[in-house]
Structures are given as C-alpha cells and as structure tokens.
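A protein chain is absent from this complex, but the other protein chains hold their places.
Letters are used for the chains, namely A and B, taken in the order the chains are written, and counting of residues starts over at 1 for each.
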Amino acid sequence: MKETSQLKRILEKGEFAVTAECGPPKGSDPDAVIRKAALLKGKVDAVNVTDNQTAIVRLSSLAGCILLKNEGLDPVLQMVVRDRNRIALQSDVLGASALGIRNVLCLSGDHHSFGNQPQAAGVFDLDSIQFIQVVKTMRDKGMILGGEPLSKAPNLFIGAVENPFADPFPFRVVRLSKKVAAGADFIQTQCIFNLDRFEKWMTLVREKGLTEKTFILGGVTPLKSVGMARYMKTRVAGMDIPDEIIKRLERIPKDQQRGEGIRICVETILRLKEIQGVSGVHIMAIEWEEAVGEIVERAGLLPRSTAN
Amino acid sequence: MGKEHFTLALFYCQGTPQSSEHDRQSLEERYGKAIRLFPIPCSGRLEPLHLLRALEEFADAVYLITCPDGTCRYFDGNRRARKRIERTRFIIASIGLEEERVGILVRSKDDRRVLVDLVQEIMDRVEGVAPSPVLNQAVKSAHAHSRK
Partner (left out) sequence: MITAEQKPVDEIRKMIAPYKSILVLGCGSCVAECAAGGEKETGALASALRMGAKMEGKPALIQEKTLDRQCVRDFVIQLDEIIHQYEAVLSLGCGAGVQAVADAFPDIPLLPALNTEFLGETKDQGYWLENCLGCGDCMLHIFGGICPLARCSKQLLNGPCGGSREGVCEVNADVPCAWQLIIDRLSATDALGRLEEIYPPKDWSRKQGRGPRRIIREDQQG
C-alpha cells in the first residue's frame, strides 16, 4: 500500500486545503462514524478522528480512521500521549501505516481529570514534541526510539497542533518552531475567532521562517448559539472569543443563531484565505458535521480535488 | 454557681483584665468544682491537644478567652487560637461529641469586663450543655477529691 495522503498532495500542490473533524461514538457503533463520513465526503480533503477527546472514552481513533478509510475518505489519526507509553504509541504508528492511514496528528491530550475516567493513571511517557520526533525518525530513518531498525518504515504525513491564543503568547512561536524542528509537516491551530490576534501570531510565525517549513491550517468552529460562545469564552482554556462576536449573536433571535454562527465561520475562512502563510482551514464542527458542507460551499471551497 | 458536677475548664491569656493569681484563686473558691482555671501566656499557645486532654480527663466543656483582634501582644496568637478552637470542634465532632463543649470568647475592643464577668458570661453560655458522656461518675469523683 503506497498511496500518499490526499491532504499532503493538496498542500504540496499549493491548493488551499480543507480538513474537518469526526468525533467517534461512545460505543461500538460503526454506523455513527459511517454517517459522519457520508456528510463529509467530497467536502473536505481529510478528516481527523479524535482520540478520546476530553479524556472521555470513545471508540478508538484508529478504528474510526479505518471506518472512514473504508468510506473513501483520507483520515488523520489523532494520537494523544496521555493514555499510551512509547511502546504502545510506536506500535500504533506501525499499525496505522500498515492499515493505510497516511496522516497522524500528535498531541498532548486533555488531562484525564476532565473526562469520565478521572481515576485513571495518566501516562505522559512522551510529550507531543518528543512524539513528533519519534514518528519522524520512524518514517525517515526507519528506526524506533533507541535506534533499533524497523522491517518497514511507516508512511505518514505528520501533524501537530498549536494554539495561538494560549499563554504565554510570545512563547507560542518558540513552541511551534520546536514542533516544526521535531518534524511536523503540517499544523492545525485551535479555533480562531480573534483574527487580529491570529494575524499577529502569523506575522511572528512568518518572521521565524516557519511557513517555509510547515503547512499551517487555521482552525475554525461554527458557533451554534450565543450560549455556546459564552461557554467557550469563559470555560474553555486557550480560547479567545472577542466580545464583538458575542454581541453579534446576542442581537439575533435564538432560532437564527446557528445561521449567524455559520456566517461568522465563513467570514473567518475568507479572511484566513487572505493571510500569507495560511495553507488551509481545519473545520471543527463539534457534533455538527452537517454544517461542514454548507460552510465549505459558502466559503467558495468546492469542489475539492479528487485523488488522481 | 455551675450545675452540680458540671465542670468547665477555662483557659485565658495574661492579657485578660484582672486575671492575676489572686483573681484566679478567688474565682475558684467561688465556683468550686464547677470551674478550673488555666492562665496561659498567650491564647495562641493553646493546642487542640490541651483541650482534648481536658475533655478526656475532667471537663464537660472547655472555653478560651482571647484578646480583641489587633491587640494580641504576640501579634496573631488570638487568630491562631480561633483556628485551633475550630479544629478541636472538628475533632470532637468526628467522635460524636457535641461541638458546643468547646468554645471561645473573643473580647471586643470596647469590652471593659474583667475575668470575673467573662467567667459569668461563659458559665451562662454552657448552662444548657449536658454532662459529658466521656466522663463517668467514678472519674469525676476522683478529680473532685484530688483538688485542693
């Protein structure tokens, strides 16, 4: 199985890439994933499958990726370092590649105290940056941590996340450069609502030469309601939602807020397209995958290229 | 006079007005078995241990008199004392002993009362407290006999 990641192909061609996210079900139900696949097919270049997001037990991201792949999508395997040690992580990397998964996103993961298994032992054997480096070494040098050679190197396009809105602001660019130096081929950012701040961050990122070395996809999330916006603003760490957005939603009657949320999302994408160094968008429509198609269409991003 | 056989252990610091050795002796004469007085250099010296030992050995109730806020000659002895009283109440509650057996009287800045008057107030406060289930008659008589 040799094929390249569709996401990689699009980005290397210089096209503005579109990715989305698929949250697996809290059960052994493959249809839940297959239904989401149907909503996203043809609308995006690749689909991330989250890895027990918020430390809530869900169908594994690897299984979710295989289900998506069977539906003809290009999956991005999200892997957190919270739950597995270096043995399991490297093993899963080998397994994913063997099963035809071509993209992996390496993250720390939300702390297990947030989820439904707060009594679990958090692993954190590697951190996300070390993990990126391990995957790159496996792919490019055909060896695991410690130097032992692999019988066959995995074939993976390596991604990482960055949050331009987390503190400390000046250090975020240093952290990004470490991820790039470790081997991140592409970056998906946390969702963007404060475009001015994002543009500032992109300026620093460009100045550091990072846009020459990695593809940056700006994250967006359509807001369903003013309540959701307020919640995210105050209760979710690392989120920057300007008051103007809240006010915009407040002015709209409740049953029309979704529409406004989509409008804001589309506007954000249109602005992202204009920012130098932004190579694509990552749409995180949390439990609202139906909205992705509409957003992508209204942002002028259809049709997507198909694999040759 | 206190209730028959009810004994209050009272700790008070040297900042308490008219609390000399002479004052203490005349108070003990007046109240007899009902009260035992313990002068201490500062209320902050009191530990839960001292209060618990008193409750264990002879006291149906223990009280502490502290100086007003801001006037402790050792700066924060009175504040610490309050916290330790709370801690002691927590400990006795955990074994099923009534919290009201342990109390504190924090003098206010304008309160001009002397030890004698404060004792009266505290005796009124503990009026409704039942004899301690920890102490049995045999123990109490032994203590009554051991006192001067």
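Here are some notes:
As a working rule, a residue touches a chain if its C-beta (ideal position, glycine included) is under 8 Å from a C-beta of that chain, and two chains touch if they have at least 3 such contacts.
Because the structure is a prediction, the values reported are computed rather than measured.
The chain omitted from view is touched by exactly one of A:3, A:140, A:167 or A:207, namely A:167. For the chain left out of this panel, the touching residue among A:5, A:53 or A:190 is A:190.
From the options B:47, B:86 or B:100, the residue with contact to the chain not on display is B:47. The residue from A:94, A:181 or A:246 that touches the chain not shown here is A:181. Looking at A:72, A:238 or A:259, the residue that reaches the missing chain in the full complex is A:238.
Annotation for chain A: contacts to the undisplayed chain at residues 82, 86, 108-111, 113-114, 122, 124-130, 133-134, 145, 161-163, 166-168, 171, 174-175, 177-178, 181-182, 190, 237-238. Even with one chain removed from view, chain B keeps its contact list with that chain: residues 47-49, 52-53, 55-56, 91-92, 94-97, 133-134, 136.
Note that in this section only the chains that are shown with their structure count from here on.
Look at where the CA atoms of chain A average out and do the same for chain B: the two points lie 66 Å apart.
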